[in-house]
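Apart from one protein chain that is not included, each protein chain of the complex appears where it belongs.
Up next, subunit A:
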Amino acid sequence: MEQSFIKELQTIVGDQYTLTDRESLAVYGYDSTPELESRPGVVLLPGSLSEVARILALCHGAGISVTPRGSGTNLSGGSLSGGGVVVQTSRMNRIVEVDEENLTATVEPGVITSALHREVEGRGLFYPPDPGSMNISTMGGNVAENSGGLRGLKYGVTADYVTGLTTVLADGELLHTGGKTVKDVAGYSLNPLLVSSEGTLGFFTSITVKLIPKPRAKITMLAHFPELNQAALAVSAIIAAKVIPATLEFLDKVTIKCVEDYSHVGLPLDVDAVLLIEVDGHPAVVAEEAASVEEICKRHRCSFFQTAKDADEALKLATARRTALSALARLKPTTILEDATVPRSCIAPMLQVIQETARKYNLTIGTFGHAGDGNLHPTCLTDERDKDEIARAHAAFDEIFDAAIAMGGTITGEHGVGLAKKRYLPRLVGESGIKVMRGIKQAFDPKGILNPGKVF
């Protein structure tokens, strides 16, 4: 990157917020995606919308690429840049407004997801999306990736909450879409298009999300199943009984063993599956739903069922699920966490495919995740130095994704395509899908400077 160009960027954001040294560029070369690394040309930390607009106008003129970055917890390589400008949003971290009359919150892109949770919950309101990284992930990143989380089953994902966006377009112009209204059918719906655009269509500088009243009661339950199939059937039966739990999480045998070895929470090693179930809402409804869940689990031959008596006990019951990733990740140096997603009626066959594939390629794959919405996290435990095993892991995931597509599922439920899943996307959306997406990209960013090389 030319020194004179860097000088111009410096005049926009200031020296302090323009990083060009070897060391900084090296550590901005990764995000949370295993095995992927690149080297940006410069990293900027702007403090305002107008600085972002000026950066984009300048880069657009010079034909230099811009990649937005929040906290760098992307799981598909979406925040990596080879030689371009990385723009970190962290300094733009104000919760601009919580509008209790319209039930909306407006935030800057660098606001941490859990900080928004705390702010609105303090007022009896609720912003449900809760990705696993919510204590550090940014709202800008959540919108760009359309992040999900544990509560997706009942409450949906980020896209279901975004009502308004201010987006800086590739050439630095501003685009305002939506706002605080519940209804809005003026022209094409651009918000859903921008949500999950992975930084390839524009740079969000202001995000308005809708809020809902905070559920008044919650009951947490835990069930052990000696047979995997019965656990899967119990999940389907709960949904069929018209109970939509806030959380319906699953751990498989490999994960159970790892969790027990690591945190000794008293999980029996002879069970095939553990379900963590939370129902929330009006106290009377919650009590009724919890009774149904218990009855269904027992009918599906669970060997153990417990309902938490208070918040402390609820926390204890949730421990196994909360420590699942830690327990798995400690076993081997490299952890490849995927998010293949299937229609929830296909959970049992999908789990079977994962287990058979792991056996076939001689891999350790633990699976946990959001059983209620079909979003599983098969997690391969490996060692990046073992090239042969890494190759087998990729071959296994190749088959797992194909199986997910064949079942009417998707290659990614919540992590995004980025670089990591690029080669699988055509299999899912076909030629016509890629063609339409390219057309959209062309309309927003004809020079192709926004996060180039991602998605397709």
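Quick note on the criterion: a residue touches a chain if its C-beta (ideal position, glycine included) is under 8 Å from a C-beta of that chain, and two chains touch if they have at least 3 such contacts; residues count from 1.
We adopt the following convention: contacts and distances are computed from a predicted model.
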Listed names "Glycolate oxidase iron-sulfur subunit", "Branched-chain amino acid transport system permease protein", "Spore coat protein" or "Metallopeptidase TldD-related protein", matching UniProt entry of the absent chain: "Glycolate oxidase iron-sulfur subunit"
Quick one: which of A:P283, A:P333 or A:P446 touches the chain that's been left out? A:P333
Touching the hidden chain in the complete assembly: which of A:I136, A:A291 or A:M437 does that? A:I136
Even though one chain is not shown, subunit A touches it at residues 19, 21-24, 26-28, 30-32, 34, 45, 71-73, 88, 90-91, 110, 112, 133, 135-136, 325-326, 329-330, 333-335, 384-385
